[in-house]
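Just one protein chain is left out here, and the rest sit where they should.
Per-chain residue numbering starts at 1, and chain names A and B are given in the order in which the chains are listed.
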Amino acid sequence: MTNHWVDIKNADLVLIMGGNAAEAHPCGFKWVTEAKAHNKAKLIVVDPRFNRSAAVADIYAPIRVGTDIVFLGGLINDLLTSDRIQHEYVLNYTDMSFIVKDEFEFKDGLYSGYNKDTRKYDKSSWDYVLGDDGFVKTDPTLKHPRCVYNLLKEHYARYTIDMVERVCGTPKDKIRLIWDMIASTATKDRAMTILYALGWTQHSIGSQNVRSGAMVQLLLGNIGIAGGGMNALRGHSNIQGLTDIGLMSNLLPGYLTLPNEAEQDYQAYLGTRTQKPLRPNQMSYWQNYPKFHVSLMKSWWGDAAKAENNWCFDYLPKLDKPYDMLQAYELMHQGKMNGYLCQGFNPLASAPNKGKLIDAFSKLKFMVHMDPLSTETMEFWKNYGALNDVDTANIKTEVFRLPVTCFAEENGAVVNSARWLQWHWKGANGPGETRSDIEIMAELFHRIKALYEKEGGTWWDPVRDLAWKYSNPKLPTAEELAMEYSGKALTELRDPKDATKVLRKAGEQVAGFAELRDDGSTACGCWIFSGAWGPTGNLMARRDNSDPTGIGNTIGWAWAWPANRRVLYNRASCDPSGKPFDPTRKLIAWNGAAWGGADIPDFKADENPAGGMGPFIMNPEGVARFFARGNMAEGPFPEHYEPFDTPLSDNPLSPGQPLTLNNPAARVFKDDLAQIGKPDEFPHVATTYRLTEHFHFWTKHGELNAITQPEQFVEIGAALADELGIANGSRVKVTSKRGHIEAVAMVTKRIKALKVDGKTVHQVGIPIHWGFVGAAKPGYLANTLTNAIGDGNSQTPESKCILVKVEKA
Amino acid sequence: MTDLSRRDFLKVTGVTLVGSSLAALGFSPTPALAEVRQFKLARATETRNTCTYCSVACGILLYSLGDGAKNAQPNIFHIEGDPDHPVNRGTLCPKGAGLLDIVHSKTRLLHPEYRAPGSDQWQRLSWDDALDRIAKLMKADRDANFVQKTADGKTVNRWLTTGMLAASASSNETAVLTQKVVRSLGMLAFDNQARV
Partner (left out) sequence: MSLQSLDIIRRSATTTPSPQARGAHAGEVAKLIDVSKCIGCKACQVACMEWNDLRDEVGSCTGSYTNPPDLSSESWTLMRFAEYENPDSGNLEWLIRKDGCMHCADPGCLKACPSPGAIVQYANGIVDFHEENCIGCGYCITGCPFNVPRISKKDSKAYKCTLCSDRVAVGLEPACVKTCPTGAIVFGSKDDMKQHAAERIEDLKSRGFEHAGLYDPAGVGGTHVMYVLHHADKPELYSDLPANPTISAAVGVWKGIAKPLGLLAMAATAAFGFLHYLRRGPSEVDKADEEAARRELENTP
């Protein structure tokens, strides 16, 4: 979230699209009902199903799954052609005036530089024109035909309201009404927030769905303001934290990145990440990359990390490609992996294409599970009849399962969707022989290290040198680890401007990332968390819920990254001179000497607005980008491509181009391509989702939640049920190219048949929460149906769009 | 009276009237004591925690048996929302309101267990056995498959044949330690629930 949960109450308009906040985040959704009740806000829900968010919406519109870019592209077109945009914001805080290279072009659904053999782009033309001064050329009049504004207008001219109705199946009158409501927030005194989740991300064009939403918000001046923002409602309690700490194939903590194998030279590695400003007097905060990186390496490898060995740069594994989950299962499926550890993760249920996963896991030599609960994955080898019909005797995988304590049995911090790090306390000991994840990881590490010490083995210097200064090496405490990621001075830190002044004593915790250095004098395990446990102690444990201005920021409650800022880009809530665009929802303002207010400025605190520094301080441009340059796999502007399982045979936005029916830059493995469904065999469009009574595959282990939603069902519109003769409450079989499930049919008026490109499309809803272990009625894993093709950028599986066939069971 | 419903009929039957008729005739016992159920949290220990499900991160209060005295083993018997928490203000959704049954789920794991190749069942083993065997399997695979250099001489120091998934409900502290251990081993097939 750029903003935070309570801030939703400041909105005048709430758009829920690509998510279902009422069901998936009910207690956060409360702030939508507050906005409605106390701010006269309106709620718009656009979703394939009339869900429980729609139940309390002012307006609901249906949409075909996988067509959000068309709806939003149409909106962008409408806002631009009717000139309902926040001009001052767009001109000063975005790249609209930037001039783009002449070689850049878009034709027949493809951008310049496409190579159809590699399915990749040469992105060299996707960039700005630089002047002799090294800065981007701009045209503040927006007249230049190659400025981003005109390219954007041209790009979305095809996205007419007729096209939107034709592709999305949304009735035109609803589209018009919704677009006009959204356009009303282009004024300085109105704010719209967008709430989205996996309904936007789980697509082969998921990242571009999100960009489209962000572009709408930028046009309307809704980023950085109270009641605005792009608010990703994240799933798990600490998915934000795990991403922040970089537990993904290519990441290091704090969104630092692992080197690619081509990056053999440390300085070159730093150089591409240490981005210089592209416009005069811009902050371009990633210029500080070396400070954060060196501090991380000192945190990990302590005294072994020295300037002479590039701070142990070669201790980091180097990538030849991303090894995300989908790639890992592909390798397993090919028999190229031997071991797999699952720490509180149930991939057989959560990841796509269960059939492929069973084959993949069966080829492993060993699998280790650490979990508080029994999971389907740890019993993938067990025959559960039709629900998991495997040949147990022929599965040779050794499987271990280790019992782990749960949230209620530990101290520690988790990061919520609003970037708040909140400390929690242990309420009881774990049952039986349970141990904490920390203890298990420490024990495993020690045992592996001891084996190397005893027997030797392949190069193990990084294991030998890993810093491990915990008072009990076999059981580091949460407090010690929190201090480690917050960071400390290793030697005395003196003021660079006044060498007589000692800023930090050796060993003292630092107050924030501004104190980190690239000379090895500081250590910090995650620079964006720096200051969470500062010189004054654990700020994550703070419990001051006061809110002096009433805007809801409670900056004394817990601690938010970065630097306790609650609304990101809050400089953009003020006009270029530093006055709030809307004084009634003031976050910060320039007082002539400094920035301050109800939030911590997400800006240089003493930067005079006259200097023209932009509010998007992480971008080298200093402004927000409509034109993504080379940062996206499939192009600088979001373009609609059909899902891989699509009911259409042609992409209406780039007709007659088989290459651009689906995302031309998505990574597709050969075996997965063979499992794409076609509409003649699988005529119905299905989507997977969560229900409010359950959380993924956990709550089915709890009796209370099993009672409130006991048995697997699928939702089928009344028209389709009539057509197929399916009675409400009867059993149906749902089959995709990957497999089938059986469940109770819930026949509903809430899913309507859509008219898409001249034909009737029936959509089917597949809730995901059942499986073969737990307290609820046993059911099929919904991911039996989904395919393993991922988003072109993030490799998020396309679980939201599946072609299926529904029939009586 | 002929249009009375079935339920209405019942109200005027003699059976219905047993108690009050007997009472009216003087057979009544003394009025039975009727009081509300005792408040069950009166001296329970209250511990502040965060709901483990979604990323709203609602504040919760764990109520456990015992007042913290050394001889009392805490046992959580009730969980409700923390009214001081600025986001949830005491509320909890059906998942959060049902947390107690996850803490005490019948399908919680209680002992390390092992499934042998081809076997159709779990067998118990000790923590020491489990950890030693896992460490040996990991080291053997790393030793056999770790890549220090590519064919064309690039230093890559990676181990691709074993992978790991980290838990998005685990704490930052678990994550920091896991990240550090995994990368020191050179592992790249490393992921979490960010996309699912």
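Criterion: a residue touches a chain if its C-beta (ideal position, glycine included) is under 8 Å from a C-beta of that chain, and two chains touch if they have at least 3 such contacts.
Everything numeric in this text was worked out from a predicted model, so none of it was measured.
Partner chains of the missing chain, restricted to those shown and counted over the full complex, are A, B. Within the full complex, the residue among B:Ser55, B:Thr91, B:Ser168 or B:Asn192 touching the omitted chain is B:Thr91.
For chain A, the list of residues touching the undisplayed chain reads 22-23, 26-27, 29-30, 33-34, 36-37, 40, 50, 52-56, 58, 60, 692-693, 703-713, 728-730, 744-750, 775-777.
Mapped onto chain B, the interface with the missing chain covers residues 1, 4-25, 28-29, 31-40, 78-81, 83, 88, 90-94, 96-98, 100-101.
Rule of thumb we're sticking to: only the chains that are shown with their structure count from here on.
The touching residues of chain B, when paired with chain A in their complex, are 45, 47-59, 62, 64, 73-76, 79, 84-89, 91-103, 105-120, 122, 127, 130-139, 141-143, 145-146, 148, 150, 154-196.
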